[in-house]
Structure formats: C-alpha cells, structure tokens
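Removed from the display is one protein chain of the complex; every other protein chain stays in position.
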Amino acid sequence: MIRQSERKIVNIWEGLKYACILAVLVFIGSLLLGEASSNASIEEVESAVTATMDLSGMEKASNRMMKRLYGLNANDYEGAVLYISTFNMDVEELLIVKVKDISQTETVSAAAESRKETQLTNFDGYGVEQCQLLNDSILNVRGNYIFFVVSPNAKEAEKAFLGSL
Amino acid sequence: MIFSSIFFLYVFLPITLLLYFLMPKPGKNIVLLIVSLIFYAWGEPIYVFLMLFSIIFNYLTGMEIEAYREEGEERRVRFCFWLAVGVNLGLLGFFKYYGFFLENLNAILPFDIPYKELPLPVGISFYTFQTLSYVIDVYWGKVKVQKNVLSFGLYVTMFPQLIAGPIVQYSDIERQLKKRKTTLTKFGEGTTWFLRGLGKKVLLANNIGMAFDAINAIPKGELSVLAAWVGCLAYTMQIYYDFGGYSDMAIGLGKMFGFEFVKNFEYPYISKSITEFWRRWHISLSSWFRDYVYIPLGGNRVSTPKCIRNIFIVWILTGFWHGAAWNFMIWGLYYGILLCLEKYVFKSFLERMPEFLKHVYTMFFVMIGWGFFFSTSMGDAFGYLGAMFGMNGMPLVDSNARYYLMSNLWILVICVICATPAAYRWFRSFAFSRGKYRVGISVLLYGGILLLSTAYLVNATYNPFLYFRF
Partner (left out) sequence: MENRRRTQYREKNIRYAERKEKRRRRIRKKMKKQYILSALLLLLTLSVVVIANGIKQDSEFSPTENRMLTQKPEMDWTTIQDGSFMTDYESYVSDQFIGRDWWISLKLSVDRLLGKKESNGVYLGKQQYLMEVLSTPDEVNLERNLNAVLEFQKKHSDLNFFFTLIPNAAYILTDFMPDNAPVRDQEEDIQRVKEKLGSAVTFLDVTETMRAYRREGIYYKTDHHWTSRGAYEAFQAMASGLLIENPATEYDIYPVTDQFSGTLASKSGYRKAKDTIEIYIPLGVTNEYVVYYPDEQKKTASLYDSESLNQKDQYEVFLGGNHAMVDITTTCEDNRCLLLFKDSYANAFIQFLTPYFREIIMIDPRYYYEDIENIISSRNVTDILFLYNANTFFEDNSLADVLISELDETVEETESSEQQTQETDAETETQTEQETVQTETTE
C-alpha cells in the first residue's frame, strides 16, 4: 500500500522533471530565435515614437545625412528614418531602421554605436549636458527593428517603440 | 553583481545582514536563498530561470534516485543518474561551447551554419559543477539525498560562492545547511577574511592589472624583453589576487553566515614544483576534477600509460573549463605535459635541485603558462612569449620597460611579498604577541583596507573581474 503511494509520488517527480527539461528547451529556443520580426510599418513605429518626443528642435534628416552621420544607406533597408537636431551643437537624435534581413541588424547597431562614440569624443570636455544625453542614449534591437535615441525622453521613446511593434 | 562594488558593499550587504540576523532561525535559509537569487538575477535577470531550472531538476533527480534505489531498481537509478549528468553537462556545454564549436565547424565546412551567439550565464561553470557533485555523490551513496528543496536551492545559489567559487562539494556542506553556528567571533573572522580578499582584489589586482593592460596593448613587435616580463609578472600577480581575493571574500562572507568553505588558494606562488602549484592553486577545482574524473578513471592505480591518459584527460578538461578557446586547451595541455614530465621523467632530478632553483623553475613555467592564458589567440600567445625571449629583435630593456617597471615598482613589490606566507605570518605575530594596543592596531589596518578599497571602488571606472568569463 505504502509502496504504491510512494510509487505515485515518484511518478509525479519524474513528470515534473521532464516538464523541467521541456521548459528549459523552450527557454533556450526562445533565446536562440530571439524576438519575432514585427510586421508594423516603419511609419507606424515612427509616429508612435515621435509622439513621445519634443520635436521642436529636431528635423527629419535626408538620406544623405543618414549616410554621412551613420554611414548607412537608407535604400538598403526596408525603411529607415533619422531625426537630428536643427541646432548643430545639440546631440538629440532618433534613428529607427527596419531591416530587410536580420543579418543587417549588426551593421546598423554597430553604426549607431560608432555614431555615439564619435559624438562622445566630439563633446568630451565641452558639452556636459550633451555627454550626459549621449551616455543615457538607448540602443535597442528588437527582431527586425533597430532603435537608437539620444533624447531627454529616451526612456519614454523606447517604451513607445516597444509598444508599437 | 560582484563583491568588489560600492553597490554590494554599501547596499546589498547591509540589507542582507539585517534581514538575515533579524530573521528567527527557521527562516534564515529562506532569507539567504531569496537574497542569493536576487544577487544572481541582478546581473542575469533572464538566466536566473536557468538557475531555478537547475535547482529543481537536480533536486528531483536526487529524490528519484533515492526512491528507485530503495525499490532496488538499479537500472532506473542508472538512467536517472546519466540523464542528470547529460542534462547538466549539456547545458554547460551548450551555453559555453556551442558558439566556439560552430565557429570551428564553420571554418572546416564549405558552407556556413548561421548561429546566434548567446551571452554566457555568469557562474554557470561553477554551479553546474556543484550540482554535478551532488548528483554524483547521491548516486555513489556518499551523501544522503536532500529532501528539502529550499536547502538544496541554497546549496546551489548561495551568493558568496555563486559567481566564482570556491566550488563547494555537497558533502562538505551537507550538515551546515541544516545546522550551523553564527557567533560574533565567527562573524568577525569572516570579516577579516572578507577584508583581506577585498584588499587583494581592489587594491592589488586592479592596480597591477592596469600595468598589464598597458603593456599588453603595446604591439608584440615593439615589446622589449624586460617589458614583456614585467607585463607577464603583472598578469601573474593580477590573476592570483583577483581570483584569490575573490575566493577569500567568498570564504569570509560564508563565515559571516556560519558556513565553512574549503580554502581555494594556499600561496600557490611559493610552490617548488608544478605538481605542488596545482595543489595550491584553485584547490576546489583541482579536487573536483580529482574526485569526479581522475579517480573514477582509475587515477594512478592503473598502468602507467593509462595513468598518463587520465592525466591528459583531466588537464584538457581543466583547460577547456576555463573557456571555449584553443589557447585554454593548449594551456591545459601544457600543464598535462609538465605534470607528466614531473611525475615520470624528471622526478628524481627535480628532487635533487637546490631549493632556490625549484622556485625559479616553478615560477618560470607558471608564468609561461599565463602567457597562453591571457592571450586571446594562439598567434597572440606566441607573439608575446616570443617577445619574452627577445625573438622579435627588440632590445633587452627600453624606455617602455623602465617606465612601467618604475611606475609600478612599489605595487609589484607589495604583490610579491604578499604572495608568500611571510607577510601574513608577520602580521599575525605582530597582532597577537604581548603588547597593549597591538590588536587594536591590527583592526585599524583592516579598517584601512576597507577605507582605501572604498576610495578605489568609488573611483572605479576600472573594475573588471577576470573570473567572470569562466
């Protein structure tokens, strides 16, 4: 009698154990696959993000500007928008890129990183607020979207970005 | 989170101590378990799930093994056991080595397999070895199964040894999980361990590490012989104080909460042979490999060829444990060869060498070993080692060498002295011999360490921790 109930418990343990293994496999799978690509259009994401930001001191930059500042060719991507400060001594920027192919994400995020580095050296020792903004900048890669923002509202903008995907 | 940070010292630790000592006895383990999970999640908010999995899975395995054993179903026991070994090693292997494996596979294959590099979960090499030691010991019947999942969880996650060891074997700590004593004296003993470790890590390792980084950044073709040796010595000291200091802190924190961990370092640089060095360096790792790999393979009670095979298996694994890269493999192999030579070829010769030469011999090979260890690639390693012997055509001494030697001279001297038992022995005999204020002065010295470490940590933009990688 006792034997049997014990046996039952062992079976439960075993079941739990396999559930654990299954869970960890799912966990690893989700890590490997990363975030699923988003179908949201770049315009939707752009309008969601810009709604959270004060754009009075910023303007939408041309593709040429994107090429110069980030070395990115807008036509290589499904969609890419860049906002920069109208005033040259401001560092506020917003870059949203939707890639055609996940393999492009690395190039884009590296470009954003190096843009940040360049700006940091440019303002190092001169612009205290600028350096602070740059240090607080957010770079987020979510599936097929790359998001880079330098702004006092960076956190809200990021939330809007994540919400819009 | 690492111990040598302002956040740990002045936020996490005070809160933890307060909670732990306010909590009545039955709850203490739960407090410790929860703060340990927070401690881990603080640095690895996602991978904490992996750790929770590891706890539950190995706990269940232990319970099952015992239940089946009571029923005499040895086949099921064996299956459970090997499944657990497979899963534990599989997880470790996957997170640590699959990027390396695919990278090398891609190099051979005509086509590329795309893969996503996952960051390594901190401490996975350490806690996997701990859970393995538990499962194996249960299987061997060396320990009783842990019926309390909280106690088992505490064994796996306990924050003092979570990230960088010492690798605590379950059998060593089994009883302490249930019953241990915390007294003010023991807490104080822990404090002295902790502060010594903090000083080693923050004041010595970080400082001398900067010298190594500067020298290692010089192109290998422009390193003079002396500069290369100064750099290598700096690294030799850095890795010892970094890892040794961290282990001391772990032991100290353990004592504060009433635990006794095994010693992890025993003045390795005073060894008189490579064999002795490995008895004094990272003791918990060497003993783990000894107990769970070397001896089960037959140890040295088998024929000489088999014994040599065992030695090589252990040392290649040891090398590989340190990181998924060829240079760690070579480093392990290097020690395998040295140990075999010491054991079978040069044994009597070494014994007849004058004491002084024994030290020189040991340190020489240990330092060359670090050359493999700190390089990021084999090419780098040979470049650096070449520079140490003037193979790059640079002179013996140049201004670089003089500059780095002179600007780090004091710290190097302190490092070398503290790497021998002499300094601590002197300190003890000073503190504990007759005289009124001696104990007070020694405590002030500990206070000084805390003060200076805080100053360095507040200022630290530079606080990398070497053993995170493993």
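Quick notes
Letters A and B mark the chains in the order given here, with residues in each chain numbered from 1 onward.
Simple rule for what comes next: contacts are C-beta pairs under 8 Å (C-beta built on N, C-alpha and C of every residue); 3 or more make two chains touch, one makes a residue touch a chain.
These numbers were taken from a predicted model, which means no experiment stands behind them.
Here is the thing to keep in mind: the chain we left out touches A, B in the whole complex. Residue in contact with the omitted chain (choice from B:Q176, B:T275 or B:S442): B:S442. Screening B:P14, B:G141 or B:G221 against the full complex identifies B:P14 as the residue touching the chain left out.
Listed for chain A, the residues touching the missing chain in the whole complex are 62-65, 67-69, 71, 73, 84, 87-89, 118, 121-122, 125-126, 128-129, 131-132, 155, 158-159, 162. Residue positions on chain B in contact with the hidden chain: 1, 5-7, 9-11, 13-14, 17, 42-46, 184-189, 191-192, 194-195, 207, 218, 399-400, 402-403, 406-411, 431-432, 434, 438-440, 442-443, 446-447, 450-452, 454-461, in rising order.
In this section, only the chains that are shown with their structure count from here on.
Averaged C-alpha coordinates give centres for chain A and chain B that are 35 Å from one another. Interface residues of chain B, counted against chain A in their complex, comprise 46, 49-50, 53, 56-57, 60-61, 63-64, 67-68, 71, 87, 91, 94, 114, 116, 118.
Residues 3, 6, 9-10, 13-14, 16-17, 20-21, 23-24, 27-28, 31-32, 34, 103 of chain A touch chain B in their complex.
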